[in-house]
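Missing here is one protein chain; the remaining ones are kept as they sit in the complex.
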Amino acid sequence: MSIWEKAKTIDRRIIFLFMFLGVALPLLIRIGLPVSVTNDVKKVYDYIEGLEPGSIVLVSYDHDTGTLPEMLPMSDAILRHLFRNNIKVIGMALRAEGTGIGRQNIRRSGAEFGKIEGEDFVFLGFRPEITAAILGLGTSFERVFPKDDEGIPIRELPMMKDINNYGDIEMVISITDDDTPVYWVNYANARFKVKVVAGLTAVMATTFFPFIDSGQMVGMVAGLKGAAEYEKLIEKRGRAGRGMDAQSIAHLVMIGFIIIGNIAFIMRKRGK
Amino acid sequence: MRRSFPILVCFGFGTIMLAQFFIPSKLSTGAYNEITNWVQIIYAFALIVGVVGLIRYHLSRVSRRQGGWFFNLVTVSSLFMMAFLGFVWGRGDHSPFMWVFNNMMAPMQATVFSLLAFFVASAAYRGFVARNIEAFLLLFSAVMIMFGIASIGNSIPPFSDIANWILMNPSMTARRGIFIGVGLGTIAVSLRVILGVERTYLGKE
Amino acid sequence: MKCFFLITSFLTFLFPQAFAFELNVSDQPNDDGTRLAIRWDPLPPDELRPIDPESYLLLRSEESDGEYIQVDIVSSLDPSREKIDEKLTEGQPYFYKLVYSDSAISWESNVAGPVAPEENWYNTARTNVLIGIIITAAFVGWFIILGKKGKSLYLRPIAGLNAMDEAIGRATEMGKPILYSSGRGKMERPASIASMNILGSVAEKVASYGTPLIFPNNDPVVTAVAQEVAREGYTKAGHVDRYDPDNIYFVTDSQFGYAAAVDGIMIRERPATNLFFGTFEAESLILAETGNSIGAIQIAGTDSSIQMAFFIVACDFVLIGEELFAASGYLSGDPQVVGTLKGSDYLKVIIIILILFGAVVGLLNQEWFVNLFLTA
Partner (left out) sequence: MDSGLICVSLFTSEGVGIWIASILTLAIYSFLYRDNPIYRFSESLLIGISVGFLLVTTFDTTLLPKAFEPVGKGIIGISESGGINSFAIFVWILIPVVLGFLMFTRFVPRYAWMSRVALALYIGFGAGASIPANMQSYILRQIDATIRPFLNIDSFWSLVNALIVLVGLISTLFYFFFSKEQKGAFGKITRLGTFYLMIFFGATFGYTVMARISLLIGRLTFLMKDWLGLIS
């Protein structure tokens, strides 16, 4: 039996083994496949890079736990960038499930850079009714969030002393798995001219191209790939890079097997 | 009676459901809510019947000491354990019932689901062979999408553009064709059922 | 919607003072008499132009000078400029007004109303669906009648169905069972009904050969129906004694619990033939790949367009889309069912003509025609 005949009846466990290695190895060992940074992500990075230390950025966690694996690498990378550049962060959530996610995420990233809650970052908690909340922040943060997530009146938080409305912050980053950024653009950007950035799931990306073209959004970071690009920009490879490596390698393993299968088919045909 | 009464019931409820789609009145929405409620109740009872049958099936294998009876015993006892946990301590966030769900049922289901990562690979190896034009097109569009959307090809403009074009145009339209066909087939079956032409599901006697 | 918003804001930009502010209320059409639609002119009204508040209160009362209660908060930027007030009482007249007040100023709109919500008995927005169903029913019904008269009709061959006899025969020769699955479909899905029809024909054939038929179910109602259908098939073949209800049983409704169980059954019982007909979800490939690994001949058919792709790659024969629904006509040869297939062909011709016509009319920018197919 020629090798090509054998390829036809290959033990599928060999394919399984390669698929396992194709996913497991990139998770264990950093390969760091080349990630080319797209323009939309670069714009976000550049904008944050241009902010003065001490500027204020609002990060809103507008997603549920179901999409956490895709969203977490992204929020990690962006928060790292903000804290590294000594930018102060206000966290909030427009989705109930986002509250726990945001609270944990912001505290962990803050702690990593030795930031102090109340002075360098705050987490205000969750507000339902998206439109009312976004519009309300335009007049007064205190009116929408009289107290923070812990029940401390926000007037008593040192960081919030001089923050009244969008006029006092530099940008809004909405991390979401649906079209919440449309509200941020329509209400916060259109009316109060605050810059808006979206962190999205991969499938939602196409919805937002028009907003970037029209300049209503600074840029966006979409999916695991966008997060990997951001990790590359801040020069700290994290779980997005690993996940992307695993995805790419696993796909290449599959394509490789398909090619082998076809070569074997052609060779068998010739042999006959 | 044994046969015509069920057919009459089927016709009656089929027609009500069909009509209520076009009638927004209170009576109609009320009937809709009531019938969906009934259907849920019937389903719940059917489930109990199914579970009783399931327990009988496994227990009979255990009592006959049929090959692999130990595993039938595992199924039945884990079923009773879960029911016991649920009925005694409830389904709260920190209940033992949810603990079993979170640490046993959910991870096992997720793992079975993830077997697909292996199976897509073995199926692709066998199935994506360019034996003829049809098979070539199948292979070509699959590889273009895999490379252009999810792999490093995504960073190379022509590949990602081609992949997106395939998804949005030829692929999308074939799917619409399938939808229309399935829609027509579904409507035809439903009409036959309501009119009593299709009655296999009732069996005979 | 965005376009509408742009136009309206552009108009208010051009003619800022042209109209006095007005609030309107009207019955919400096509409902059960519990909703009213409240619409307003672009905000802010002239009096409030200097402060341009971002939100207003929408109030409702049952009497024009009675007590008003707050219904909603209206955003000045809401591009729809419309709120639907729900859960009202049919026939009760209501009044509405929009108000704004702060420490310096207090403003009220005109009082809109009285309007009472009306109950409707026909949803005018769904007329196109009704016409579609009437046309479809006419064709299907007509061919059922023709079929009753015993008019025989030509049917093109379907590879997957032609292979069915061979697949059943193979299992018999090898002395191995046949595995049947209808996937995750609930019994109320027409695809499940189509699957039960196929099951009936399969059971009839299998009964005369004496080959065991194993059918693990994912849904208890499917179990109940499948047992009836299979028994009926065995009875028709004259071998009701060979019917074993223990072979058609409910496993679990958990999607992946079911997949794991069927995989286990395949590996242990080693069926020579796997038949997958019905609504499948992600478990399709888990079943089909395991089936392939044990060397079973596999025939599949599903109404789920995505799972068709996996079956195409992993199975020997696949009924694509509508072919699943046609299968019962092919297998049973029932002229009434065959007739409906012919009816469905005519409907496809009508759809093709509509699409071609729509494309031409669309090029001529006749939006009204395209809008005939809009659904609500």
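The first chain written gets the first letter, and so on, giving A, B and C; residue counts start at 1 in each chain.
The rule is short, and it goes like this: a contact is a pair of C-beta atoms (placed from the backbone, for glycine too) under 8 Å apart; a residue touches a chain by one contact, two chains touch by 3 or more.
If you're wondering where the values come from, they're calculated on a predicted model, not measured in any experiment.
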* Missing chain: touched chains present in the view -> A, B, C
* Touch with the omitted chain, as defined above, among C:L59, C:A260 or C:I299 -> C:A260
* Asked: For the chain left off this view, which of C:R39, C:R170 or C:K186 is in contact with it?
  -> C:K186
* Taking the full complex into account, what residues of subunit B touch the chain not shown? -> 2, 5-7, 9-18, 21-22, 35-49, 51-52, 54, 68, 71-72, 74-83, 85-87, 91, 97, 99-105, 107-118, 120, 124, 128, 133-135, 137-146, 149-150, 166-167, 169-184, 186-187, 189-191, 193-194, 201-203, 205
* Asked: Of the residues in subunit A, which ones touch the absent chain?
  -> 13, 16, 19, 23-24, 27-29, 69, 224, 239, 242-243, 246-247, 250-251, 254
* Go through subunit C and note every residue touching the omitted chain. => 126, 128-129, 132-133, 136, 153-156, 186-190, 193, 221, 224-225, 227-228, 251-254, 256-257, 260-261, 263-264, 267-268, 305-306, 308-310, 312-313, 320-323, 326, 341-342, 344-345, 348, 351-352, 354-356, 358-363, 365, 367, 369-370, 373-375
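Convention: only the chains that are shown with their structure count from here on.
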* Classify the inter-chain contact topology: is it line, ring, star, complete, or other? -> complete
* To do: Could you tell me between which two chains the number of C-beta pairs in contact is largest?
  => B-C
* If you average the CA atoms of subunit A and of subunit B, how many Å lie between those two points? -> 32
* Chain centre separation (subunit B, subunit C; CA means) in Å -> 14
* When you check subunit C against every other chain, which residues touch at least two of them? -> none
* **Junction residues of subunit A, two or more chains touched** => 12
* Would you mind writing out the residues of subunit C in touch with subunit A in their complex? => 54-55, 73, 75, 77-79, 293
* Structure fact -> Residue set of subunit B touching subunit A in the complex reads 117-118, 120-122, 124-126, 128-131, 139, 142-143, 146-147, 150-152, 154-155
* Structure fact -> Interface with subunit C, subunit B side, in the complex: residues 18, 21-26, 28-29, 39, 42-43, 46-47, 49-51, 53-54, 57, 60, 68, 105, 108-110, 112-113, 115-116, 119-120, 122-124, 126-128, 138, 175, 177-182, 184-193, 195, 197-198, 200-204
